[in-house]
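Notes follow the structure.
Note that this complex is displayed minus one protein chain, with the remaining chains in position.
First chain written, first letter: the chains are A and B, and each begins at residue 1.
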Amino acid sequence: MSLALVLEQLLNGVQFGLMLFLMSAGLTLVFGVMGLINLAHGSLYMIGAFCCAAFAAMTGNFWLGLVAGIAAAAAAGAIIEVTVIRRLYARDHLDQVLATFALILILSEGVRLIFGPFPLYLNVPDVLRGTVDLGVTRYSLYRLALIGFGIAVAVGLWLLIAKTRLGIQIRAGESDREMIAALGVNIRWLYTVVFALGAALAGMAGALVGAIQSVQVGMGEPVLILAFVVIVIGGIGSIKGAMVGALLVGVIDTMGRFLLPRAFATFMEPSQAMGVGAALASMLIYLLMALVLILRPKGLFPAHG
Amino acid sequence: MVEARREFILNAVIVLALFAVPLWALMAGEPFIISLATRVAILALAAVGLNIALGLGGMVSFGHALYFGIGGYCAGILAHHAFSGTPVAFGLSGTNQMLVIWAVAMALSGLVAAVVGALSLRTSGIFFIMITLAFAQMGFFFTLSWPAYGGEDGLPIFVRNQFPGVNTMRPWELFLLAFGVLLVALVVFAMLRASRFGAALMAIRQNPDRAAAVGISPFGVKLTAFVISGMLTGLAGAMMADLSRFTSPAMMAWTMSGELIVIIILGGVGRLCAPVLGAAILVGFETLFGGWTEHWQLWLGLVLLGVVLFARGGVIGLIAGREGHG
């Protein structure tokens, strides 16, 4: 087990974590501001990926595809917020879970209707092909770019929330819903904007990850569940918590899958060690989540005191 | 009172219909429909289990697929060892007797539910939903990557397990078995709901502070309900594995947990026969629309959305009106 391999896995973990952050940020904002559990967030990720792949194939340009994917996800988000989600804010969590579960069924089948039953493929843009030399190892340029991209978006999101008028309204909405109404903010409009913003981030993640995985119906749900793990660990409603949680989940999941089978192989028969190690590694982040909830029932960075 | 009588009649109609349709299929020589009815009965049984936690206790478990899967794997693993003549562990042999399998399935899923419940009930709201989901995902990924029992390929049951006096290979007899167990479960649910325990549980759902203030500890009552709930869903899992003669990680997938909730909501939360009606609607939808259009899930989604947004009492609520607690 070389240093090069460990570094590569670590970078993979960070890259995975940052993509999870893009997913989780929207989810946690929507819960923090509107108090809504949105299972359909994974569908927005899928919509972003599909629109990016289709548009990139049509125009031959990845970047145009990326813009189209983000725009499509944001538009889809705004539409479902106005038509369905808006009616759920005052409902209990059970209704929210069910209605957004129904949205998953509708959106998945909708995508299948429009794009057909087969997976789409999205190529890495030409300028980001190949690898870079990091001294001890060579690493995929595209994955490295994803890390840079993820950090840039995180900084941008932080600036948006800390420095802009919209950010002030979002923070006010998290702490006191009556207050922002009193301030004369149009809450309906604010909610639609926040939801579309979260959708755009999910769509962006889907489009970016689409270039290293196949783009297919059902791709959003595994990521959605991981994003839930992230925000529950980080503390629901907290962007900082989402960042810490996402990096924890990304790195622990990747390193667990890499290290556990090797660790078990030191005292077990190799084929058995692979099985046991892989089984445990796939449960690791859920164990982490259960542990965090048992020790800190409101997550690491509770947003509301 | 009018509502109560209407619900009683509706319940009778639902249960009789579940019996009459496969009976007709038996006369008409349509074994496929008998199998569908058996599937409805078993899914309904799983949902009766969840209805105790969710409907009576207000515990939104998004991880009941875990118990369903545990039951399924109990049947699969015991049958597998009985078939191959190898011991399961510690010299204990497998079995192909359903009664033994059911007992093991209920005991094991009850035990797991006790652990999961004891940990999860420390949280509430969305955290409870998510932690129950997390435990089910653990089970899902464990079975997926554990190679001894088939991993992601699942585990076949080559010869259907046996029940004294029943030829389980005949669809009609297997249906009667499932239907009988479902009836018992419905009676258990009704008795539980009417009992002191049910009174305490439903009170805790509505106002845990008040229940505590009169001296009823919410934790103990909820945990007990959660365990009973997990046991019934586990039993259903064992039966489902025998019906499909196959058990796989898919039984523990989060969509399975979602489907069980959907079944209850379609029928009407907390209602006695909601699981039966909901399971019939779900299976019916899958069969009718599935044959007609491959996009049947789109329509299921629209119906579900409509029920959640506009008919919160489910179908039973629409027909029988609100529930009373005189």
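Keep this in mind: a contact is a pair of C-beta atoms (placed from the backbone, for glycine too) under 8 Å apart; a residue touches a chain by one contact, two chains touch by 3 or more.
To be clear about the criterion, contacts and distances are computed from a predicted model.
Between the listed names "Transketolase", "Cytochrome c oxidase subunit 1", "ABC transporter ATP-binding protein" or "histidine kinase", the UniProt record for the complex's undisplayed chain reads "ABC transporter ATP-binding protein". In terms of the touch definition stated at the top, the absent chain reaches B within the entire complex.
Across B:S84, B:Q206 or B:T293, the single residue that touches the chain missing here is B:Q206.
Of the options B:I9, B:M191, B:L288 or B:L318, the residue whose C-beta touches the omitted chain is B:M191. Among B:G29, B:G165, B:G215 or B:G291, only B:G215 touches the chain left out of the display. By the touch criterion stated above, the residues of subunit B touching the omitted chain are 191-192, 194-200, 202-203, 206-207, 209-218, 221, 224, 323, 325-326.
Definition applied: only the chains that are shown with their structure count from here on.
One finds 31 Å separating the Cα centroids of subunit A and subunit B. Residues 54, 60, 62, 119, 122-123, 125-127, 129-131, 133-135, 137-138, 141-142, 144-148, 254-255, 258, 261-262, 265, 269, 295, 297-298, 300-302, 304-305, 308-309, 312 of subunit B are the ones touching subunit A in the complex. The touching residues of subunit A, when paired with subunit B in their complex, are 31, 37, 84, 87, 93-95, 97-99, 101-106, 108-110, 112-113, 221, 225, 228-229, 232, 236, 275, 278-279, 281-283, 286-287, 289-290, 293-294, 297-298.
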